[in-house]
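One chain of protein is taken out of this complex; the other chains stay put.
Let's look at chain A:
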Amino acid sequence: MDIISQLQEQVNSIAALAFNTIGTMQRDAPPVRLSANYPEPPPSANPTEETAIFSEQPKLMSAALVKAAKQFDALVAALPISEGGEEAQLKKIADLQAENDAVGQDLQKQLEAAEKELKLVQELFSQASDGCLNLKMPD
């Protein structure tokens, strides 16, 4: 895939990681005490297992997010953009077209000369073979 499409894919994956992270955190967070007036929230059914899984998730997900962001930076560094902008590119295209035309005409001339020589050789060959046939005595 070309570099710009890769960059676009990377942006989309950063977006997906971001909303997955925030969404999972929000969905799975255990209830917390809001104010001194309300009592402590009741303990959940499997406290130790859930809290263990739950405290691992933000670390893993944020690590993935940071890794994706670093990869984006690496891709940006790999962009083959040369300075000079649009005008420099258009000028280069015009130069290359001129050179292409010149080389094309060169090629055309060589081709014509080669075809002429080919005709000549074919003519000579047919004359030589006619001469051979006429000189050869039947056995």
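Basically, a residue touches a chain if its C-beta (ideal position, glycine included) is under 8 Å from a C-beta of that chain, and two chains touch if they have at least 3 such contacts; residues count from 1.
Assume contacts and distances are computed from a predicted model.
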Per UniProt record, name of the chain withheld from view ["Translation initiation factor 5A C-terminal domain-containing protein", "Mitochondrial import inner membrane translocase subunit", "Cytochrome c oxidase subunit 6C" or "Mediator of RNA polymerase II transcription subunit 7"]: "Mediator of RNA polymerase II transcription subunit 7"
Of A:Asp28, A:Glu56, A:Asp106 or A:Asp130, the residue in touch with the unshown chain: A:Asp106
Interface with the undisplayed chain - residues on chain A: 2, 4, 7-8, 11, 14-15, 18, 21-22, 25-26, 65-66, 69, 72-73, 76-77, 79-81, 83, 85-86, 89-90, 92-93, 96-97, 99-100, 103-104, 106-107, 110-111, 113-114, 117, 121
